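First comes the structure, then the notes that go with it.
Removed from the display is one protein chain of the complex; every other protein chain stays in position.
Read from first to last, the chains carry the letters A and B; within each, the first residue is number 1.
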Amino acid sequence: MLARIVTAATFLLSLASTPLLAQQAGGTLVLIAQPEPPTLASYLSTSGPIGLVAPKIYNGLLDYDLDLNPIGELARDHQISDDGLTVTFQLEEGVLWHDGEPFTSEDVRFTIMEVLKQFHPRGPSSFREVSSIDTPDPLTAVFNLERPAPYMIRALSAYESPMVPKHLLEGKDIREADLASNPVGTGPFRFVEWKKGQYIRLDRNEDYWKEGYPLLDRIVARVIPDASTRTAAMENGEVHYGAFGAIPNVDVVRLREDESIGVTTDGYAMINPMALLEFDTTRPPFDSEAVRQAVSLVVDRQFLIDNIWFGYGKPATSALSSNYEPLGLYVATDNYPATPNVEAAVALLDEAGLAADADGVRASAVLDLIPYGEEWRRAGEYMKQALGDVGIELELRYEDVPTWLKRVYTDYDFAINMNYFYQLPDPVIGVHRHYSSDQIRQGTPFVNASRYSNPELDELLVAGSITEDEQERAGIYERVQGILAEDLPVVNLFEMQFLTVYNEKLKDHTVTATGPYSSFDRAYLEE
Amino acid sequence: MSFWRRFARNRSALLGLAILAVVILIALGASLLFPEDPFRLVGRPMSAPGSNDFLLGSDTLGRDVAAGIAHGARVSLLIGLLATTVAVALGVVLGGIAGYFGGWIDDLVMRVTEMFQTIPSFLFAILLVAIMKPSIQSIVIAISVVSWPAVARLVRGEFTALRNREFVQACHIVGMGDLRIMLREILPNCLSPIIVTGSLMVATAILIESGLSFLGLGDPNVISWGFQIGAGRTVLRSAWWVCTFPGIAILLTVLAINLVGEGLNDALNPRLRER
Partner (left out) sequence: MTLAARRVRYVLKRLLQAVPVVLAIVVVNFFLLQLAEGDAVDVLAGEAGSATPEYMAQLREKFGLDQPLVVQLAVYVKNMLMLDLGYSFRHDMPVAQLVLDRLVPTLLLMVCTILVAVGLGIVLGLLAASGLNTWRDNLISVFALVSYATPLFWVGLMMIVVFSLNLGWFPTSGMENVAMFHEGWDRVKDIAHHLVMPVITLSLFYLALYTRLMRASMLEQAGMDYVTTARAKGLTERRIVFVHILRNALLPVLTMAGVQIGALIGGSVIVESVFAWPGLGMLAFEALFARDLNLLLGIFLLSALLVVAINLVIDLLYSFLDPRIEVG
């Protein structure tokens, strides 16, 4: 009898102390969407701002914890066969689309095979090996692969591969479908209204499949074009959350001191942004390996990080980001100094036969800059001074986005282009596109515009994408990085650190690796 | 009383002239005062004015703000004056002809100015610079193109109002030629609004250039006050000196030009002299 009482008492005590009461349901989260997303069709576009809103509406099969391990979302469990050719997903029960229809494995099959593989910018390469998907029952989806694809399992987040409703898209022109402006998903928030130029409003999904969630009543994504105004709105408590550099770094330095505001660099591990220089390797002066190496040696990476990005960033030390270290794929290489080695650079230039004329000028070129923000202009201005010191005279060129895109990626009318790219959760998805010969596709933006082509490297890249064994893969990528450190068709400058600035009242917003691109179902606002 | 003496009686006009003279001297002497290229990264970034040997501080890359202001004076003044001169010349000629002759000429010119006006001017400037790719030349052209219609309409209005005045009719009776009437009789009487508009336009030109830099359409290879303001705006709350000093430079220059303009106006307009 006493034992029973003790047990009961213990049980009651433990109930009383559960943290459930600490989370408060309710509240409207106002986050910054900068720039305004062009569409909410995350199944057609990987434009950054879409990721701030769409994954709250749509779910993916998986999410990833802060150590990059897959955790279940719509797929509560999954298994990969020993030969790597079959991946089976068990789906959550009782999931409903926002319009009330049930979510089944048919939706999974339709999304991957008919939508993502066909129309998504990265879908065709992420799901290249998927030849078919079986749906033995409404809660099971079986992926059949031609060859093993170890990277694929990392491309299943709500942002990267959102599950879309078959019953609303089947038989329609996927690109024209109304779903793009009136999204219907299975996510914790349902789409209510989009006032262009002002805000996007999402209300809580009362029938969300995860019991007890979401906690917030509403999420409103606000559009604020001016950076200083965004900072002011954050300081004033009018917005609670700004990711991907919505708050400029220089203001973050100031806001860090404010107790009511928090800053984190977490939540970007799936992105791996890298600032870099792309060269046109087919024309002088950058057709010479030695010249490109010289450029890499002259750039003061630490200076860029300290003065333009105000301390946020890590000098690049290889063609791959050091964030791949947990996967064992990263290795530091030569030719990537954090601070300049001017003598070595000058020696290389002399060796390359680029002699200085009477004014000390060895070569001249135009530096094109990515037109997304002030920091890149400063970086360009710095580059002009730095390269000018070793005799490479640069003229800076700012153009608007369409002009720049067309010039660099369609017309190939550039010498050096400063840009930044996401290396993404696996190099196959984000890195190969710079170096692989089959990625020289004129007219397609953000692929191999250097027109670099190395058959030995191509073979290694293919091997890297199909090898399952981690050790073997590590060895392959070590050789890849070694080759690229010499050839340098692209010179990586530094690994960018994106920042999320948030009001301390907002809790549990960065609980998975997808950070700003996650569903926010657990997020809540403290009173 | 001679023109210069009339001008000199206006103390604020003299002040304006003095300021303008200083600005022009600095512009001309920039290479002597600051021999280094203003784009060079010469010291510790984000230095406050007076620290680290920087008179007016340094910006985020370590460039000397004072050097930038001195060298930029030349460019900004040039942009302002050139663009305004072209715009005013064009506006006066077309507006004058339209206002004086009336009829179909007036209709034609007015419809043409309407066409230019229909695109909001700042947007039009942005459009032109975007098309011509940002550079000092494209900025000057854009500002001129955008500014002349306002002058034309103003001048046309004045000419229309004046052409039927008695003194003009008297000239007709006497047999004076059209050109002579326009230049010697009508134009001097509407010089006031033209001078006022013109002097404000120099300011506008310099301000449009800084506005364009704010929006990312400045010329990245030439230092100008607009460039400095554009480069400094993101650090306005952390390093206020980077864009405030160029802003003050613009302010003083604009003030000076306008005071001089006012002085000219007062001096040219004999009937005001008595007051």
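We take it that a contact is a pair of C-beta atoms (placed from the backbone, for glycine too) under 8 Å apart; a residue touches a chain by one contact, two chains touch by 3 or more.
As the structure is a prediction and not an experimental result, all values here were calculated from the model.
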item: Among B:30, B:109 or B:207, the residue in touch with the chain that has been omitted; value: B:207
item: Contact partner of the left-out chain, one of A:88, A:228 or A:322; value: A:228
item: Options B:21, B:48, B:89 or B:123, residue touching the unrepresented chain; value: B:123
item: For chain A, residues in touch with the removed chain; value: 28, 30, 38-39, 44-47, 119, 121-122, 175, 180-181, 195-199, 201, 220, 222-226, 228-229, 232-233, 235-236, 238, 399-403, 405-407, 410, 433, 441-447
item: Missing-partner contacts on chain B, residue numbers; value: 10, 12, 102, 107, 110-111, 114-115, 117-123, 126-127, 130-131, 149-150, 153-154, 157-158, 160-161, 164-165, 192-193, 196-197, 200, 203, 207, 210-211, 214-215, 229, 233, 236-237, 243, 247, 250-251, 254-255, 258, 262, 265, 269, 271-272, 275
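The rule is short, and it goes like this: only the chains that are shown with their structure count from here on.
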item: Centre distance in Å when chain A and chain B are each reduced to the mean of their C-alpha atoms; value: 46
item: Touching residues on chain B, where the partner in the complex is chain A; value: 39-41, 45-46, 60-62, 130, 133-134, 216-218, 220-221, 231, 233-238
item: In the complex, chain A residues that touch chain B; value: 227-228, 231, 248, 250-251, 253-254, 307-308, 369, 371, 374, 377-378, 380-382, 384-385, 395-400, 403
